[in-house]
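Take this structure first; my questions come after.
A protein chain is absent from this complex, but the other protein chains hold their places.
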Amino acid sequence: MLEAGRWLYVAGANGVGKTSLLRMVCGLAPVESGQILWNDQPIQSQRDAYRQDLCYLGHLNALQESMTVNENLVFTAALGGVAPEPGQIDSVLAHFGVGGRGEQLVRHLSQGQKRRVALSRLALSQARLWVLDEPFVAMDEAGVRMLADLIAAHLAKGGLTVLTSHQQVPIGNMPPQMLELRA
Amino acid sequence: MKKLGLASVMLALLRREFAVALRQKGEVLTPLVFFVVIASLFPLGVGPESALLLRMAPGVLWVSALLAAMLSLQRLFATDYIDGSLEQMALSGTPLGLLVVAKALSHFLLSGLPLVLMAPVLGLQFGLDGRALGILMLTLLLGTPTLSLIGSIGAALTLGVRGAGVLLSLLILPLYIPVLIFGAGAVEADAAGLGFGGHLSLLAALLVLSAFFAPLATTTALRISLE
Amino acid sequence: MHWNSVSEFFAMGGYAFYVWGSFGLTAVVVVGEVLLLRAQRKTVLRNLRNELLAESNPT
Partner (left out) sequence: MNTRVIHWFKFASPQNFYVLAGRMWPWFATLAALLTAVGLWISFFVAPTDAQQGEGYRIIFVHVPTSQMSMFIYLVMAAWAGFGLAFNTRLSGMMASALAPTGALFAFLSLVTGALWGKPMWGAWWVWDARLTSELILLFLYLGFLALQASIDDPRRADKACAVLALVGVVNVPIIYFSVKWWNTLHQGASVSLTRSPTMASTMLWGMLIMVVACWMYAITIALLRVRNIILERERHTEWVKHALE
């Protein structure tokens, strides 16, 4: 049970099924036992309505390599049913430290830059529930702090976040709900 | 931020597919060249006798078109599956069925339509006359979207599977047989004075049927592949 | 009974190859499938026992 404005921290050793749990939360993987409810309804019965409220960020960046950063972000925003305002993408990219790279092909970016572009999807998303799989991995200290601030702002607006992480990262001054997975 | 209608989302996907195709021209051109090469091999195999070639032409061109479609279908979802975009599509608020239709449409526009335009050139090699060429193009125009739609099922089923390319052909080619029969049969029926209207309406019926059922099956298959 | 002799029966009115070929092949396939399933069952059981043994005596 996760309330609006709270975040769930899924902890556990490697290979214990954190990613699988997140994929179940998204409705990608079937739930073996138990149920996942959203607004008191099982997510299987809501389908697209639930997905409209959802933004998932997995291990994969979901960026098409032979398109530019801008094209990629416009497309993922379109999948969420919105078109960004002119200039919005530029400011988000600048905020994530990859400013001015909008017209570059994704394949010309470094791994770290790709990850930042992928994370900037969050800022463009209208979803209330963020599901993040290891978002802090391979980020420098500044990046981690900025992402934590972004999540904190999301929570402050009444959003929800479920995330996994190796390291403990404070998100604003909001204590997490903990979920420790054991084998 | 501006809200987008479902049609605009489909359009955005189409635009994306075109942008990718434009930067990876080889992926679009290779199946086309393959089509030309396969069709040109037949006269070398059976000899240059014009009466025989004329009779074979519709069948040969149609079989080549099927094989060329196979070649491009392998990549319909594969890159999106590997880089995670497919996951995002499956998790978006847009119904996945619509995205699948847009994908199939882009496959038709990028690989089916060029075949339609290329066919008359190859038809001339086989000595088809203007009327036969017209009918052939018409059947290809009605038939290749069906190939894209049915093929998308196979492409979705074989995602991330060992030997996906060969497997895809084994799964999908038998399902293409009705399209092949009515497509290639139209020219022949017209030559025999039977008219080709029946063939065309049957091809259209297949198209409607596959437009209705194939996205359903593809969506199910994609969700299974993503589990 | 319309066969006058055993050899007539086996000759099948000149169609011996086709008739006995069909029935023979079917018989071979059927017996083969049954034998294959038995072999498969044996392998499955053997693998299971080995696994079980390996689990019960961890060395």
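Odds and ends about this structure:
The first chain written gets the first letter, and so on, giving A, B and C; residue counts start at 1 in each chain.
Basically, a residue touches a chain if its C-beta (ideal position, glycine included) is under 8 Å from a C-beta of that chain, and two chains touch if they have at least 3 such contacts.
In this text, all values refer to a predicted model and were calculated from it rather than measured experimentally.
Put simply, the hidden chain is in touch with B, C once you look at the whole complex. Which of A:30, A:100, A:158 or A:175 touches the hidden chain is settled by the complete complex: it is A:30.
Considering the full assembly, B:181 is the residue among B:36, B:78, B:113 or B:181 that touches the omitted chain.
Those residues of subunit B that touch the chain absent from the view are 153, 157-158, 161-163, 167, 170-171, 173-175, 177-178, 181-182, 185, 188-189, 194, 202, 206, 209, 213, 217, 220-221, 224-225, 227.
Of the residues in subunit C, those that touch the hidden partner chain are 1-3, 9, 12-15, 17-19, 21-23, 25-26, 29-30, 33-34, 37, 40-41, 44-45, 47-49, 51-52.
The working rule: only the chains that are shown with their structure count from here on.
Here the spacing of subunit B and subunit C, counted between their Cα centres, is 43 Å. With centres set at the average Cα position, the gap from subunit A to subunit B is 36 Å. Contact with two or more other chains is made by no residue of subunit A.
Shown for subunit C are the residues that touch two or more other chains, of which there are none. Listing the residues of subunit A that touch subunit B in their complex gives 26-30, 48-49, 51-54, 56, 58-67, 71, 74-85, 88, 105, 124, 126. Against subunit A, the residues of subunit B that register as touching in their complex are 1-4, 8-9, 12-13, 16, 19-20, 23-24, 79-80, 83-85, 87-95, 223, 226-227.
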